[in-house]
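Okay, structure first, notes after.
Left out: one protein chain. Kept in place: all the others.
Just so it is clear, A, B and C label the chains in written order, and each chain counts residues from 1 on its own.
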Amino acid sequence: MTDLPRPARPVLLGQNQYGKAETRVVRITRDGATHHIKDLNVSVALSGDMDEVHRSGSNAHVLPTDTAKNTVYAFAKEYGVESAEQFAVHLARHFVTSQEPIHRARVRVEEYAWERIGTSGTGPQAAGAAGTGHSFVRKGQETRLAQVTYDGASWEVVSGLTGLTVLNSTGSEFRGYARDRYTTLEETRDRVLATSVSGRWRFNWTDDAQEMPDWDESYEQTRKHLLQAFAETYSLSLQQTLYQMGARIIGHRGEIDEVRFSLPNKHHFLVDLEPFGLSNDTADAAVYVAADRPYGLIEATVLRDGCEPRIPVDLTDP
Amino acid sequence: MTDLPRPARPVLLGQNQYGKAETRVVRITRDGATHHIKDLNVSVALSGDMDEVHRSGSNAHVLPTDTAKNTVYAFAKEYGVESAEQFAVHLARHFVTSQEPIHRARVRVEEYAWERIGTSGTGPQAAGAAGTGHSFVRKGQETRLAQVTYDGASWEVVSGLTGLTVLNSTGSEFRGYARDRYTTLEETRDRVLATSVSGRWRFNWTDDAQEMPDWDESYEQTRKHLLQAFAETYSLSLQQTLYQMGARIIGHRGEIDEVRFSLPNKHHFLVDLEPFGLSNDTADAAVYVAADRPYGLIEATVLRDGCEPRIPVDLTDP
Amino acid sequence: MTDLPRPARPVLLGQNQYGKAETRVVRITRDGATHHIKDLNVSVALSGDMDEVHRSGSNAHVLPTDTAKNTVYAFAKEYGVESAEQFAVHLARHFVTSQEPIHRARVRVEEYAWERIGTSGTGPQAAGAAGTGHSFVRKGQETRLAQVTYDGASWEVVSGLTGLTVLNSTGSEFRGYARDRYTTLEETRDRVLATSVSGRWRFNWTDDAQEMPDWDESYEQTRKHLLQAFAETYSLSLQQTLYQMGARIIGHRGEIDEVRFSLPNKHHFLVDLEPFGLSNDTADAAVYVAADRPYGLIEATVLRDGCEPRIPVDLTDP
Partner (left out) sequence: MTDLPRPARPVLLGQNQYGKAETRVVRITRDGATHHIKDLNVSVALSGDMDEVHRSGSNAHVLPTDTAKNTVYAFAKEYGVESAEQFAVHLARHFVTSQEPIHRARVRVEEYAWERIGTSGTGPQAAGAAGTGHSFVRKGQETRLAQVTYDGASWEVVSGLTGLTVLNSTGSEFRGYARDRYTTLEETRDRVLATSVSGRWRFNWTDDAQEMPDWDESYEQTRKHLLQAFAETYSLSLQQTLYQMGARIIGHRGEIDEVRFSLPNKHHFLVDLEPFGLSNDTADAAVYVAADRPYGLIEATVLRDGCEPRIPVDLTDP
């Protein structure tokens, strides 16, 4: 079936997975005139007894990725979308328990949030002063993430977010650092600290016998804690801020054992306005360049004592 | 200076402009512990007596684009950023009035909105229950746009927005359309209508002798009207919705004479779940494919009676 | 049908168009074992007698955008894709001549180029030493563009390209420019000149009675001339280089009357290595920062004498 000579020395097949990525599913439910929307991007990755398809091209163990797509749509109808995590649990369980050659399923979900459009309250569509029940505007802030992995015995749930851009206009220093012959940076006691948060957190729910967390409540609280830790930490370094964000989540959310952040330091440099006879200090009004590249990149895992890290070093989505 | 033979037939230089694009300037002002942020992306395009630089390479009439960048930063310090439009007016006036060969300046501004992070109210940084005064999260919804053009005598101000994604989950039909041999679409009396709004609106403020509009108030009201028109229009076609959005702005905002929208029809197709023994109608819970490409694209200008259209057919940013 | 009060003062409908954007069509033809591929992204915009659909929502004059999509696919089968321009001519003529309310059609095409993969020549699929006849790798350089507009009487064809990134590592100066109090830039007699070319050129073929140009030959020659003019012009300013690129096309290609370029000046700044005891001049090996933003942006139209400009100031795609 192939025209290639078999290599003289044997070749091994390592970790492999396959599936349908980025199935865009929107589910709308009606509660009288009030509608609810769930807007997801679902990626399924399956692995198991897949040697033959790689070596001979036999697809006997391969459930088509097209079927994975169909299943996403059908399950959105049959089981609904209570939360991103719950939906992913349904899907992952289905693939592993219904197809013998599939031993492991990883389902990733990106969720886009919407909020209601307030209306003038005068039109016939207006359900009340607060707006129609069926008109939405996309929030546009962070993308919520959920990843569920199931091997037939235990669960791993990692939730997170990406694209949440935050900025402290003061309360940040950077000084006392190591120096070498290539160091030219000047110390600062008052800088802008800005980043676009990408975070993941792993739950200690691993077994069907445990009570499942309230995923939405957990997400809202975790997001709140990371935002507050960012805002309330007087920062001597972005590493310190990152650690506080992680520690605050571990400290407040008993359902979470591990947090990892990837925080680009979105540099805001004070512009040198001296050539134009202008001072530019932070005392009253300061003007900054918002730089694109390069950027500092600070990454770390924060763990509950006694727990093993499992979130990979490099965060990826979807 | 050039090795090219002059073409036998004469060649003319047509419309030309040059400048610095996408200068990213952030201005932070302090009102005690409460800070305020303006986050802009500024593009300057200058034109005038520029034949020589094109034909011989003489830069005698060319103020460097690097100077335009410097000017953006210096003006952010000297004059502040009251609004995107006001800032662009300062810049455009400066270039035209200070450099004799420059006869026309067009300044485009993209503005990114931020909102305050609410905090736990317990830390020493917390100015009150509402949050610190110096911590922000980027709103992430639409990008606000402003374009100011000045030729030394009169002004043209076009404001707008891009990337505002909206969706009606009902209240939209599409039927009674023309057909030909390539038509296979089925009619619908209940569809999802979604779009990512890109809009521009032109002000009738053109002269320094007129009172300048309150640009921020105008933006907020115009945005509100377009959202409400989207939400409150029972839609027989996206064209109808577009027209209502424009007409509502013209009807309510006397400072605006012309509106143009470019509305991609972000198709949400009902998934066919029959093969799986499931019905999928809109009565209770419906599952949709959110499609990427292709998409319908609906574009139109809506004008106040007696006014001439000036917004170009194709909307561009930045 | 709408819940909005008619505005007190009348509102006019200005320029409007609608259609299906970004239909991705790939056509593969077989010449024995040798295959040929055309890979297009087609956007159709129709206009005409469309007042009613905007005002009342009546779709009687509206051929669905879904039909435009179907037509693109059907025409790719029925008429083939001789060239991007020829394919767009077929489509534009069809819409205007077959639907009475449609008075004007604009068809835009993006074309992605592929080249053949050379093979080892030993496998059974290898048609010869040169490679299989059915394996391709996407070229990845510029995207070819074509825009055809038809109003039932005359044609306007504008071709072009975008994303062609070029760089001269010497042969470029920038000095003798105007100065003001915000000018800090230093003059240079040897800089890197780099840009990502976006260009459009308009043909003087407007009438079915004229012989149609050889669109592919014209594209290849025009692309060659602009590349050579970029490479061979000793540049005192990017404006001069732009003008030479345009003049060379007008001078050599009689079928083209107008050219417009939008050239971002992709700045490559010499890094200051003095703090590290290193000189960094261009004499032997020089190290540059390739900057992202801001960038100079140089735009101009070059015209054949006696011709009117028609290409819009702001180039857009798709």
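The working rule: a residue touches a chain if its C-beta (ideal position, glycine included) is under 8 Å from a C-beta of that chain, and two chains touch if they have at least 3 such contacts.
Owing to the predicted nature of the structure, the values given are computational and were not obtained by experimental measurement.
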Touching the absent chain in the whole complex: find that residue among C:39, C:156 or C:317. C:39
Using the document's definition of touch, tell me which of A:154, A:183 or A:279 contacts the absent chain. A:183
Only one of C:95, C:136, C:155 or C:203 touches the unshown chain, namely C:136
Even though one chain is hidden, which residues of chain B still touch it in the full complex? 3-4, 122-125, 181-182, 184, 275-276, 292-293
Those residues of chain A that touch the unshown chain are 1-5, 7-24, 43, 45, 50, 53-67, 69-71, 74, 98-99, 101, 174-180, 182-185, 229, 232-237, 239-240, 242-244, 246-248, 250-252, 258, 260, 264-265, 293-305, 307, 309, 312-314, 316
Those residues of chain C that touch the unshown chain are 24-30, 35, 37, 39, 70, 73-74, 76-78, 80, 114, 117-120, 123-126, 131-132, 134-142, 163-171, 192, 227-228, 230-232, 234, 268, 271, 273, 275-276, 278, 280, 282-292
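FYI, only the chains that are shown with their structure count from here on.
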Tell me, please, which chain's centre (mean of its C-alpha atoms) is farthest from the centre of chain A? C
Note: chain B sits from chain A at a C-alpha centroid distance in Å of 29
Between chain B and chain C, the Cα-mean centres are separated in Å by 23
Which chain C residues reach two or more other chains? 3-4, 182, 184, 293
